[in-house]
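Let me give you the structure first, and then I'll get to my questions.
The complex appears here without one of its protein chains, the remainder shown in place.
Take a look at chain A:
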Amino acid sequence: MHDRTIAELGRALEQGECSSVELTRATLERIEQAADLNAFITLTPDSALAEAEAADAARARGEAGPLTGIPIAHKDIFCTRGVRTSCGSRMLEGFVPPYDAFVVEQLRAAGAVTVGKTNMDEFAMGSSNETSFFGPVKNPWDRKAVPGGSSGGSAAAVASGLVPAATGTDTGGSIRQPAALTGISGLKPTYGRVSRYGIVAFASSLDQAGPMASSAEDLAIMLRGMAGFDRRDSTCVDRAVPDYRAALAQTDVRGLRVGLPKEFIEADGVDAEVSSAVTAATEALREAGAEVREISLPNAGMAVPVYYVIAPAEASSNLSRFDGVRYGYRCDSPADLEDLYKRSRGEGFGEEVKRRIMVGTYALSAGYYDAYYRKAQQVRRLVQQDFARAFESVDVIAGPTSPSTAFPLGSKADDPVQMYLSDIFTIAVNLAGLPALSIPAGFGDGRPVGLQLIGNHFEEGRLLGAAHGYQQLTDWHRQRPSVEG
């Protein structure tokens, strides 16, 4: 069952080929077999089997939806009532939330079965899943390589067929980049499309939750289950959630206007196999009737430096709540209040988190605010205006998701700026609040290559339709690594 999509598993459950309890048991066994991937931080077998029993009962009553009885996993950044939520950090040692995140509530209500919480870069800060307090995740295609980050545990779990889908969050590319590096499909929705309530905050004007799965059709099913208005997140948009899956059938790549940014094509440091896979993918779309044209995003090159001012600034503020007083890690025998704060934070946070807090503190400090933070927000507007101009003449923008395939574990760990450039093609999307997805588009040296498609605000339906159309033409999304390694 492990190589089936949500849509296929739903049909198997419907036809009585298996029950959700059987499917959940098989899922938990497979996760144990693949323990060396380190994809999970916490497993919840007892509650999963109880949820599966409830799903089977709902199905027997004729109340099943597309997610009823389907095993999924949540990135450990989503609060789960009664289940440890660590955000990949020692700082949240012993934290068991008394409530569910909106996304968890929604998917639970849709009948999905939560089997556990996936590993991630600490506080979602990283592009390789090497900054987790719980150790690095391995890429199932090559266990010596990273799975990408920060949703690397979710990506590895889906890629190796441990679960058909998982949740992720994307602040600068943290769904799309690991999706690309592990050969799965991952969608970052429009900012505000999915409530951020109950997600441990990193950079509030950029964070967005989204689905990771093995096909565009499954992303559509998951997004429909996750999205919706929630008054508890003041940045969440009150707008009806379309039936994204139904929209797939209505979207045709014929006549689709696809923009290729020359800045992405001409960018330095892009692997040859990535370039050729992306070229082949856009050629396949053209042959299927899409109209492909070159466009320009002149400020795209500034996206990474803008991000590395804004995201750390927001993080330094959001992470100030972890002070050793209220919950989470607390140092031993503090001498005074300042010592309590400093040592709790110094011992509880890992190096990348400390680095970003310090960059953010510096950028917001008196005398530097205008030069860094205000300047970054001005350039952010220019980046957004580039996209707005582009969408006057195209429906979607295509390009690589990541400049390289999965890189070796440890190879960029000591060079933060090089690591930051892993997200060079994804970050601008977060700055502009746009939806974007990554789908598999080939291989380079045995490792997956991702194709990124970017859409205009709230045009997830069109994006998923384009991705689904591409997946009807190719079978890259059907390729699976061996879990046995």
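Worth a mention:
As a convention for this text, a contact is a pair of C-beta atoms (placed from the backbone, for glycine too) under 8 Å apart; a residue touches a chain by one contact, two chains touch by 3 or more; residues count from 1.
Everything below uses one rule, namely that contacts and distances are computed from a predicted model.
One chain of this complex is left out of the view, and of "Acetolactate synthase small subunit", "Aspartyl/glutamyl-tRNA(Asn/Gln) amidotransferase subunit C", "Pimeloyl-ACP methyl ester carboxylesterase" or "Raffinose/stachyose/melibiose transport system permease protein", the protein name its UniProt record gives is "Aspartyl/glutamyl-tRNA(Asn/Gln) amidotransferase subunit C".
Contact with the undisplayed chain is limited, among A:Arg374, A:Arg389 or A:Arg478, to A:Arg374. Among the residues A:Gly135, A:Gly346 or A:Gly410, only A:Gly346 touches the chain that is left out of the figure.
Panel shows chain A; residues 94-98, 190-192, 205-206, 231, 234-235, 237, 299, 302, 304-306, 308-309, 316, 320, 323, 325-327, 330, 333-334, 336-343, 345-347, 349, 351, 354-355, 357-359, 361-362, 365, 371-372, 374-382, 384, 416-417, 420, 431-434, 457 of it touch the chain omitted from the view.
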